[in-house]
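Every protein chain of the complex appears in place save one, which is left out.
Naming follows writing order (A and B), and every chain is counted from residue 1.
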Amino acid sequence: MVRFARAYVQLPTGVVGALILVGVAALALSAPLFIHPSDLSVSKASGPLLHPPLDGYPLGTDQPGRSVLDLVIWGARPSLTIGLIATALTVLVGSSIGLMAGHYEGFVSRSLMHVTDWFIALPSLPLAICLAAVLGQGAVSITIAIAITSWTGTARLVRAQALAVEARPFIERAKALGASDRQIMLRHVLPNVAPLILVSSTLTIASAILSATTLTFLGLGDPTDVSWGTMLNQAFGQGAVTGGAWWYLLPPGLAILVVVLGFTMVGRAVEQILNPKMENRR
Amino acid sequence: MSSVEVIGQAGPDPAGPPERGPAARSDLPSYLAKKVAAAVVSFFMVLVIGFVIFSLMPSNPVAAITRGRRTSTEQQQFLHEQFGLDKPWWEQFGDFVWRTLHGDLGYSWGYQDSVSSLVLSRLGPTLLLMGAATLISVVLGLWLGIRSGWRHGSLLDRLASGTALTLWSVPTFWLGLILLVLFASGGVGPIPSIFPAGNMSTPGSGSGFTPAHILDVAWHLFLPCLTMVAVIFGQYVTIMRSSIIDELGSPYLLTARAKGLRDDDVRRKHAVPNALLPSVTVIFLQLGTMVGGAITVETVFSWPGLGYLTFTALKIPDLPLLEGTFIVFSSTVIVFNLLADILYRFLDPRVRQQ
Partner (left out) sequence: MLKSDRGAAPRLRRGVAGVLGLAVVLASALLGSTAGTATAKDDEQSTLRVATATAVTTFNPFLSYYDGELNVIGNIYPSLMSLDQDGKPVPYLAESYETSEDNLTWTFKIRDGLKWSDGEPITAKDAAWTFNLIMSDPVAATANGSLVSNFKTVEAPDDTTLVITTKEPQANMLYVSIPISGIAIVPQHVWEGKVDSLKGYKNMEFPVVGYGPWILAGNVTNQYTTLKANKDFFMGAPKYDRLITQYFSNSDAAVAALQGGQLDQLGGVTATQFDTLQNAPNIKTYQQASDGWTAIEINSGAKTRSGKPIGTGNPILKDDTVRKAIALALNRQKLVDKVINGRGIVGAGYLPPGYPQFFWTPSEEESLSYNPDKANALLDEAGYTMGDNGIRVDPKTGKPLMFRFGIHSDDTGDAQIAPYVQEWLKAVGIGTKVEAMSFDQLNVNLSKGDWDMLMDGWSTGPDPTYLLSIQTCATLPLDDGSAGNTDSFYCNPEYDALFNKQITQFDQGERAETIKSMQEILYQANADIILYYKNGLSALRTDQVGGYLYGEPDSEGFYPLQNQFTNWRTAAPATGEDAAPASSQTGLWIGLGIAAVVVVALVGTVVLRRRATAGLRE
């Protein structure tokens, strides 16, 4: 662990990425301390309507006259939440299927991999759109749609790694000692594939946040949420493009960019350390 | 072949053509037969998944069809009977498969038109946009990837990788919106509106292959194409870069260098051709998944293609249309995956020599 930390600090991208994430997380968590519910209230908003930056509103205002800065900071909360929950679901489903496909042989393994292959063949965005449209608007269905469309990557990675682990002698030994399938998978294989799962989940969060924003922008989110995707959806629908309302369009997009970049950088740094073979490539 | 790392793990796993086991070593006809059979099974699964998703939903086609129009209660009754929604599910599924295989994707509620003809009329613009964007990104991405990989760690490499990574982190639709505000709204500072804000051509610009019309379409194509290229070329940079780095340590490169060949020649004649092999197949795998990206770009630029059709279908939602576009998108991916497999078979010297 110490070795890992030491190696991590050596990587500038990793450090920058981690700093970004810590900063964003701190802002998101502490937002209720400095953003009062009345700042987000539409009926109490007192700023001018859809106005460029002015005194008291460093990033301008939205249509009801609320501060865009407040909205962007507050928007981190639902955006990160969706990303994290969707990733947790993805990892859970993907790892279970990957582990099972790696452990069992014959029919089970083959059918699991066939199912995975079928899902891989489905284009993720159209499938997510269809799912979200059918499940109904809102964060819950978006989360489910993302999980259903992105578990295949994890499943494949985990299976490949699990196969390698299963071939090692200590698994042989555990089997000889009468360990159950469950024990082998959870006690012996899982700890060995966990680092890989960690890497892939960092990268999954990044793309989950992107997917969630995209689905929300397309109108599948809850339009009354204060999230980055909703802000962009509203801006697009209200004609902010014609109005040249750059102060309303830029901040949410940049926020997404920064967070996604942060997760990607951290994920890559962790990957470099855990997978030295990759190191000489970057 | 080592696994090729592509930025981001989400979506279909791009790690090369799947399962190159004994199957790949068998003779060509049976290899092809297996791959085609797998594709057919996949297609059937798409139908099953599509059917399951869309029958889950409680919907009221009569209300959807009569949206915002004067209808008498008698007419509502007539439409209700016409839809025949009271059939058992297996019959509905049988009908559905039969119709789909015959190219009939149902009847759109929103457009009051057959989904197949709607899809056909939108296919051209999407293929044009995707084709142009892919072509440019592949050329740009491979070129940058070769350069970056060959001299990895150089300034160019770091710049290219950094740009690719940053652009990958940008939501596609947002980039499109920003480009629209900057270059098509005429609303920001001194920048004039130099590109059209949407659509595919100016009315009356002629038709067919007249130079005026082609220029006009190209003018409309510029911003959407730029948006797509910006977001996707990074994948190709990364793929190509990794493949080149993989080749760097190979003995044959050392041999070639030892023979006294120029660095450029070593790269062009030895490293690149071998590194292209994994890249080309991955590119084909990516092509299929790219169609999804068309949805957001076409929406932002109102490009009259399949992606935009999908977006409009979301509004009601127009379930038959949504189902139709889903089947078309999925089939595209399946076809491209099949092509990737076949291409690999023809390109991989190890397989070919068997």
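Basically, a contact is a pair of C-beta atoms (placed from the backbone, for glycine too) under 8 Å apart; a residue touches a chain by one contact, two chains touch by 3 or more.
Not measured: the values here are computed from a predicted model.
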Shown chains that the omitted chain touches within the full complex: A, B
Sole contact to the chain not displayed, among B:L32, B:L127, B:L248 or B:V335: B:L127
Residues in subunit A touching the chain absent from view: 41-44, 49-50, 63-65, 133, 136-138, 219-224, 233-234, 236-245
Touching residues on subunit B - with respect to the absent chain: 58-60, 63-64, 67-78, 80, 111-114, 118, 121-122, 124-125, 127-128, 131-132, 134-135, 138-139, 143, 147, 180, 184-187, 192-209, 212-219, 222, 247, 250, 252, 262-264, 269-270, 273-274, 276-277, 280, 299-302, 304, 308, 312, 314-317, 319, 343, 346-347, 349-350, 353
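Assume only the chains that are shown with their structure count from here on.
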Length of the line joining the C-alpha centres of subunit A and subunit B, rounded to whole Å: 22
Residues of subunit A touching subunit B in the complex: 117-118, 120-127, 129-131, 133-134, 149-150, 152-154, 156-157, 200, 203-204, 206-208, 210-211, 213-214, 217-220, 232, 235-236, 241-246, 249-250, 252-253, 256-257, 260-261, 264-265, 277-278, 280-282
Subunit B residues touching subunit A - in the complex, by the definition given at the top: 2, 5, 7-13, 15, 18, 38, 41-42, 45-46, 49-50, 53-54, 56-57, 152, 161, 165-166, 168-175, 177-178, 180-181, 185, 187-188, 197, 241-242, 245, 288-289, 291-293, 295-296, 299-300, 310-311, 314-315, 317, 319, 322-323, 325-326, 329-330, 332-334, 337
